[in-house]
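Sharing a structure with you now.
Every protein chain except one is present and positioned as in the full complex.
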Amino acid sequence: MFTVNEAAKLVSGAVIGDGNARVKGMAPCDFAEEGDITFAFDGEGLERAGKSRASCVLTTSGVENYPKTVLQVGDMKLALTVLYNAMLEMKLFAKGIIHPTAIISENAVLGKDVSIGPNAVIDDSAKIGDNSVVGANCVIGKNVTIGRKSYLHPNVTVYENTVIGNKVIIHSGTVLGADGFGYIPKDGKIYKVPQMGNVIIEDDVEIGANSCVDKGTFATTVVGRGTKIDNQVQIAHNVKLGKNVMVAGQSGIAGSSTVGDNTMMGGNVGIADHVNVGSNVKIGAKTGVHGHVRDNKVIFGYPYREAADARKLYGLLSLLIKNGRKFRAFLRKLPDE
Amino acid sequence: MFTVNEAAKLVSGAVIGDGNARVKGMAPCDFAEEGDITFAFDGEGLERAGKSRASCVLTTSGVENYPKTVLQVGDMKLALTVLYNAMLEMKLFAKGIIHPTAIISENAVLGKDVSIGPNAVIDDSAKIGDNSVVGANCVIGKNVTIGRKSYLHPNVTVYENTVIGNKVIIHSGTVLGADGFGYIPKDGKIYKVPQMGNVIIEDDVEIGANSCVDKGTFATTVVGRGTKIDNQVQIAHNVKLGKNVMVAGQSGIAGSSTVGDNTMMGGNVGIADHVNVGSNVKIGAKTGVHGHVRDNKVIFGYPYREAADARKLYGLLSLLIKNGRKFRAFLRKLPDE
Partner (left out) sequence: MFTVNEAAKLVSGAVIGDGNARVKGMAPCDFAEEGDITFAFDGEGLERAGKSRASCVLTTSGVENYPKTVLQVGDMKLALTVLYNAMLEMKLFAKGIIHPTAIISENAVLGKDVSIGPNAVIDDSAKIGDNSVVGANCVIGKNVTIGRKSYLHPNVTVYENTVIGNKVIIHSGTVLGADGFGYIPKDGKIYKVPQMGNVIIEDDVEIGANSCVDKGTFATTVVGRGTKIDNQVQIAHNVKLGKNVMVAGQSGIAGSSTVGDNTMMGGNVGIADHVNVGSNVKIGAKTGVHGHVRDNKVIFGYPYREAADARKLYGLLSLLIKNGRKFRAFLRKLPDE
């Protein structure tokens, strides 16, 4: 727990009221409980916050005769972000409760203050580090390793041998370590390509809801440190994502492709298999990447082009539409070469 | 339960046989149980229906010496639809059974005749209205509110503070209220944008399987009354979907965008963040919407154009391909400006 005074230091704010009050989380007025900091963007918000169950109100205004302790700051958005991040850890990991309905193998090794939700299943030889949380109805396969202070929301499925680092957040419905998609037709039979590798999720990664990261065929599919993945993203077998990569919703990266550090993808981007995308690349939404892309490129379109070219093309096609009739006539009359 | 006579009134049909027989649901021959209405499109179907376990057969033909009660109608498809909708409610909500393995917080408030499936988890302060059903293995977070006659199929995950209205249907694997995708890099650290708001699903909404609706950052993500969402759809934080919107499968709407009433999206449509799409807009499949769209527009393509323009362009490009060699030669000889 913080005191309000400690919170004020983090955001260079001023305290009006009880600076020694203890705060444990952050929430909008309607959901705030005792011990929470809530926030008010204007006078109306301030009035609602005053009637909430929160213990402290973050705002830019000064107040008089106000029923709550106020934490006054200059930059609301920055203060909210800094406080939220500081308190996220407290909010997520305070408990250390193992629900009696959780099914935990005798061979599993749980660290200090691990929380396991109702009906979660922890299979043989799984290791879960200190302060980590496995939500309700999660299924953690054999020999899975989860680091410290990681948080799996309910209904996450983790296949055998997956390694999850420290401070990783995985949202509900996400599946880590399922088999890659590969088949070899031979002599009228279809053989499944061996899928025997695993998945490594490095520290500080967050993965949204209903996403998938498939295991490697012989080796490892890697999601690099600090990388953030949105909902419904598909990361295929053997892919290597660098550090601090951002992958927006519904994007897919096909088998054995690599993506360099700090690269950013808009929504529903597709990267073909065996393609190398460099570092610091920016990829517009819905782009189809069928070839290698060097560092620092900005690309867009399907098939993709450099963004400047894609924009130029878009303009030219608009002009073409506008002059469609004339252009048709011209094309028809164009002499053979 | 209906009687066959009551069913006949709903669809302006004629009863041949026992009009006082009671019916409770509707099913194809192969799956029909006693008390179901089944249906036959032709003579062969009629024969099969006669041998089924159903109590009544919906058909357009008259019959003689038939082993089942028949409900004869003029417009088969209309009658099927009207009856199915009338009976859906009965079928879905008849039970009021709480499975002994369900884990229900002592602080949760359940209305009359609520059904909770095996291994479902209902967290603190959740409220579930009369006649609603929470399927097997669902996880309902803290302070979630579910209205009356809503139906959550198995394996749905609902994060804290989500509000679900009346007569809402949510299919399996869908996740409501996960964190939005937002990060602020600052001084070499990546901060998570606060995700403290919630999700409101208004009355009469249906959401397909494996879809996601993320919570708002400070406020609320809204799915408006009567809106229907297909499978694997992604609705990002702070989005406001109007009333009676139709969103086909694998479409995604990025953060803070709005969509007006009655707008229809084909499959795999992407709407960029902070974009306002009007009412009664029609959006073709796979369209990429990167800018605001006014009411009543019909749009298509990536990047999107008005559908008439997109069609014109498609035709022009076909002509270009056909005349490719000549056009190449022409372009090469084109003098500098």
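Letters A and B name the chains as they come in the text, with residue numbers starting at 1 for each one.
Just so it is clear, a contact is a pair of C-beta atoms (placed from the backbone, for glycine too) under 8 Å apart; a residue touches a chain by one contact, two chains touch by 3 or more.
Being a predicted model, the structure only gives us computed values, none of them experimental.
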{"item": "Of A:L10, A:M76, A:I98 or A:A178, the residue in touch with the unshown chain", "value": "A:A178"}
{"item": "Identified contact with the non-displayed chain, of A:M1, A:V109 or A:M196", "value": "A:M196"}
{"item": "Of B:L10, B:I190, B:M246 or B:V298, the one touching the omitted chain in the full complex", "value": "B:M246"}
{"item": "Chain A residues that touch the omitted chain in the full complex", "value": "103, 119, 121, 137, 139, 141, 143, 155, 157, 159-161, 173, 175, 178-179, 181, 183-185, 190-194, 196-198, 210-212, 214, 218-219, 232, 234, 236, 250, 252, 254, 268, 270, 272, 288, 290, 302-303, 305, 309, 312-313, 315-316, 319-320, 323, 325-327, 329-330"}
{"item": "Residues of chain B (touch criterion as defined above) contacting the omitted chain", "value": "26-28, 30-31, 39, 80-82, 84-85, 88, 99, 101, 117-119, 135-137, 153-155, 169, 171-173, 204, 206, 208-210, 226, 228, 230-232, 244, 246, 248-250, 266-268, 285-286, 302, 314, 317-318, 320-321, 324, 327-328, 331, 334-337"}
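Just so we're on the same page, only the chains that are shown with their structure count from here on.
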{"item": "Angle, in degrees to the nearest 5, of the Cα rotation that carries chain A onto chain B", "value": "120"}
